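A single protein chain has been removed from this complex, and every other one stays in its place.
The letters A, B and C name the chains in turn, as written, and every chain counts its residues from 1.
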Amino acid sequence: MNRHQSPVMSVDDMQQFLAARFPQVNQQGEGALIVEEVGLMSCRMRLIVGDRHLRPGGTVSGPTMFTLADVALYVAILGQIGPVELAVTTSFTINFLRRPAQRDMIAQCRLLKLGRNLAVGEVALFSEGGGEPVAHATGTYAIPR
Amino acid sequence: MNRHQSPVMSVDDMQQFLAARFPQVNQQGEGALIVEEVGLMSCRMRLIVGDRHLRPGGTVSGPTMFTLADVALYVAILGQIGPVELAVTTSFTINFLRRPAQRDMIAQCRLLKLGRNLAVGEVALFSEGGGEPVAHATGTYAIPR
Amino acid sequence: MNRHQSPVMSVDDMQQFLAARFPQVNQQGEGALIVEEVGLMSCRMRLIVGDRHLRPGGTVSGPTMFTLADVALYVAILGQIGPVELAVTTSFTINFLRRPAQRDMIAQCRLLKLGRNLAVGEVALFSEGGGEPVAHATGTYAIPR
Partner (left out) sequence: MNRHQSPVMSVDDMQQFLAARFPQVNQQGEGALIVEEVGLMSCRMRLIVGDRHLRPGGTVSGPTMFTLADVALYVAILGQIGPVELAVTTSFTINFLRRPAQRDMIAQCRLLKLGRNLAVGEVALFSEGGGEPVAHATGTYAIPR
């Protein structure tokens, strides 16, 4: 398993691969899900926040944050192991920490473990420009052999 | 706190209250989120599964399941305490257990605790007609005073 | 995998197997961990609560509850698959719901999934005689092939 080597997929590879699976990746403007960086055991993604992500009061909805964090973990894993479409989330825990601002949301993901069968990572979500995380997640993916 | 009494909101009350907050509640057909039962410290909801909830291979997506489970917990809480819009999820753990079928999804929620500040519940998700849960979640909501 | 058949280990088998791994299983009186029932995809265990499990104020400590829930999940799994010593916890989420009484603690465990590589279950913890759970946990074990 490619744990400590450079990622095997570039940002462009990843964006192209994701586009087939997540329609919002192809989208322009609001709702677009953008791979900003694929790093060693890590990645950074951005969600262009639009009206349909908001709850009354202008806050980004929990499911939107879950989606972004889940995709970020998937991207960090594929960055190391290549385009394994059938990797699936087995468990996910998310803590909602503070009210997000009505701005783009950034996910910073870091893998904690990349095993043969399981990968575990953590994701911090930030409102763009903001200092403190608005949510924090840890999740596990099962990797098919 | 109304822990052991009958729910204070009927299925119709709830459906009407939710409609303002979750546009998909008003929807007809695919994507509709339906309150089927509001019981004592519990509820049952249904999601009319459509193409946009599916991932390649025809399986219901993780974020779709998260959304359904999160809303079910919200509904079970409001059933006991009334329409407190500002109750917010503070943490959520979901275990994905098996591939869901391409059928409607049912959420069965049960509150484990209803305190003054926090409510905790569990949600089992089933494919309609199926025996074993496809996912299981526990979550916490903060209840504003 | 033996998912829907009767357990393959009896209460006595289990108690004997555990004794080698958890010294407290052999113990008499306070601190003893007792397998009360091994059922289909389930088990019930009891902890004889003693002074060393208590925190100031007389409440059972969080780590004590974690230990009991973790062992109960292990027992429910082994009940179905036999004495696989190297099954290990991979993730565990516990919600502490109410102050436990200074009485024995009962764990009721139910498996949600028993796959080839992973087993997932939930555990409700009760103070003996009490109606509502004092804690609720979900956990995952990796099962070596």
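In this text, a residue touches a chain if its C-beta (ideal position, glycine included) is under 8 Å from a C-beta of that chain, and two chains touch if they have at least 3 such contacts.
Worth saying up front: this structure is predicted, and the values here are computed from it rather than measured.
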Per the whole complex, from C:15, C:42 or C:90 the residue touching the absent chain is C:90
The one residue from B:15, B:42, B:59 or B:90 touching the chain left out of view is B:90
From B:80, B:108 or B:140, the answer for touching the chain not displayed is B:140
Contacts from subunit C to the absent chain lie at residues 20-21, 55-56, 62-63, 66-67, 70, 85, 88-96
In the full complex, subunit B touches the hidden chain through residues 90-91, 93, 117-118, 120, 140, 142
Had the left-out chain been drawn, it would touch subunit A at residues 93, 95, 97-98, 112-113, 120, 122, 132-133, 136, 138, 140
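Quick note on the criterion: only the chains that are shown with their structure count from here on.
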Across the interface between the identical copies subunit A and subunit B, with over half of residue numbers shared counting as same and under half as different, the residues used are same
Chain centres computed over CA atoms; the one at greatest distance from subunit C is chain A
For the pair subunit A and subunit C, the C-alpha centroid-to-centroid distance in angstrom is 34
Taking each chain's centre as the mean of its CA atoms, subunit B sits from subunit C at a distance in Å of 28
Per the C-alpha means, the centres of subunit A and subunit B lie apart by a whole-Å value of 24
Multi-partner residues in subunit A (2 or more other chains touched) are 90-91, 93
